[in-house]
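All protein chains of the complex are present and in place, except for one that has been dropped.
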Amino acid sequence: MRWNWKMALGLGMIGALALLGILAPLLSHADPAATDLMLRLKPPGTVGLLGTDHLGRDMLARVLYGTRCSMGVSFLILGVSVLTGTLLGLLSGYFGGMADGAISSVMEVLLAFPGLILSLTVVGILGPGLWHTVWAICLTSWIGYARLVRGMTLTLREKEFVKAAVLGGCSHWAILGRHILPNLLGNVAIYAAANVGSITAQLASLSFLGLGAQPPTPEWGAMLNEAKGFLSVAPWMAIFPGVALVWMACGFHLFGDGLAGLLRQDPQGSSDGKECGKGGAFTGGRTL
Amino acid sequence: MPGYLIKKLGRLLLVLIGVSLIAFGMTHWIQGNPAELVLAQTGVDPTQEEIERMEHQLGLDRSLPEQYLTWIEKVLQGDFGTSYITGVPVKEELAYRVPATLKLTIGAFLVTLGLAVPLGIWSAVQKDKLPDVLTRGAASMGLAVPGFIWGLLLCYWFSVRLGLLPMTGEQTFARLVLPVLTLSLPLTSRYICVIRGCILEQLEEGYVFLLRSKGLRERTILWGNVLKNAAVPVVSLLGLSLGSLLGGSVVVESLFSWPGLGSYLITSINNRDYPVITAYVLLMAVAFVLINGLADLLLCLLDPRIRLGGGRQT
Partner (left out) sequence: MEPLLVVEHFSVQYQRMDRPAVDDVSLSLNPGQVLGVVGESGCGKTTLIKGILGFFPHCVAGVAGSVRLEGKELLGLPDKERRNLLGTSMDVIAQDSGTSLNPMKRIGKQFSQILGEKLGLSYQSSMIYARELLARVNCPKELLNRFPFQLSGGQRQRVLIALAFALRPKLLLADEPTSALDVTVQGQVLRELELLRRDCKSAILLISHNLGAVSRIADQVAVMYQGQVVEYGETHQVMDTPSHPYTKGLIACVPSLSLPKSQRLYNIPQGGKEWEGGCRFASRCPERIPDCQRQAPQLRPGKKGGLVACHCCG
């Protein structure tokens, strides 16, 4: 496998952030949820390395522990969406018929909404809360995988090697698992790499709206929401979680770009930049 | 062309019916009994009798299809019920908030077009030269980072630090600048990439080679041929992107306390004010369907291959 700098840099950025999240207890001894009103709104350097927020909580601890929440939950959502989306896409593309009709029409209706509005609706039904937002985002993000996989399965099903396997007496599951799935994985990986960034953005956006992680859970979006009211007196409350979020978003973006360039086997690499447009259309509906 | 449009419209209609079913189901199987919720506003524990009376008043004791039909009839008349919280008809609140959101989204859409079209073209023409690299880098950043972060940054610099643009108060033009910019930033970035990509793709086409081999000026080739052809895929994206503007408007409105639909939705979600949520979802679905219908119509007018029903769309 040939590496490119975008992928390596993106992976490095994410890896470093993940490491910070894992090592959070070692790097900061403060409790991210412990409030101390005597030490509220202290600027960086005075109390703790990054200062304190409006309730006197240690910013360093909150940003570090926030990694766990923001990144971990994103990966969870990614996993759930990839699995359900791929499975449903495979089933509906391979077997067709009623199952396909049902799955496709559900997708069609769900796609009538921009991603964020659908998530908002689900949160609206379930009520605010981190786990509710997780389900809400899962509900919107599986569609992309299902659509991609369904389309590819439809074409693969007609390929000679699949027909040969059918004639050779392979069971449906063997064909799906051994002949169709392996041929899909590359594109699913490209999509996932581009999609994980949009998942983190959605999660952060919902938390920023006060619908996701509820205080005192340290989550960057929610922290920014709290910081919004203190921009003039305590900008550091916004800066550190903001920087962390930008860091993570850029990491995922670079990684996705690099991976797409790599797997498309473009001899020019992704420096050509045409993928930029395609990728944008591909991820579909990156909302605020 | 009529065939193509009718097929598209039929699908959109189906989507609308599906959405209305979901919206109805959503109001129906939500957690908590709306009747109890309404009565809870009075502050006293309601008796069983009172709950039943309220259920009857809200029509909750009838069969599901019946409830759906009466509900859809009302909805078609623009009656989305009354807010559980304020007791004001949702319709009235919407009449006040829809224009505010429209101002924001249309403004952002215009800004997006105004920025992305020239920058995308410029970037494509200057491919791999400094302006292209810079534009592409900026667009990448705009795409990668969630929009509300840009919003916070704009807020901090222009409002808090420089005090140039107000964050609160009347819905003036100055007040609109920051939200519109924030809302259009991610979309602008995406469009720059898409437009650039489409133009570069067109420049590889055989007809460009032909025109070049006839010795036509690059200007004629670009403005007289390539741009129109490159517009086709861009226009087909238009519907989707207006949708993402509507989605993004929720975040931006809440960030800038803009009294539009989005901030109304957030308040309502926090208050479990389901009639408002339902109304919002329906409105968005209708808007989205309309926008997509318009985009399809535009595509039809633009592309002869669709209009005349021939040829493969490439």
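Each chain carries a letter (A and B) given by its place in the written order, and its residues are counted from 1.
Please note the rule applied: contacts are C-beta pairs under 8 Å (C-beta built on N, C-alpha and C of every residue); 3 or more make two chains touch, one makes a residue touch a chain.
Since we're looking at a predicted model, the values are computed, not measured.
Residue B:L211 is the one among B:L165, B:L211 or B:A285 that touches the chain missing from this view. Considering the full assembly, B:N225 is the residue among B:S189, B:N225 or B:N292 that touches the omitted chain. Residues of chain B in contact with the chain left out of this view: 205-207, 209-217, 220, 224-225, 228-229, 232, 302-305, 308, 310-312, 314.
What we mean here is this: only the chains that are shown with their structure count from here on.
For the pair chain A and chain B, the distance between C-alpha centroids works out to 21 Å.
Contact residues of chain A toward chain B in the complex are 105, 108-109, 112-117, 120-121, 123-128, 197, 200-201, 204-205, 208-211, 224, 227-228, 231-232, 235, 238, 242, 245-246, 249-250, 252-254, 257, 271, 273-281, 284-288.
On the chain B side of its complex with chain A, the touching residues are 11, 14-16, 18-19, 22, 26, 30-31, 127-128, 132, 136, 139-141, 143-149, 152-153, 155-156, 160, 182-183, 186, 190, 193-198, 200-201, 233, 237, 240, 243-244, 246-248, 250-252, 254-255, 265-266, 268-270, 272, 274, 277, 280-281, 284-285, 288-289.
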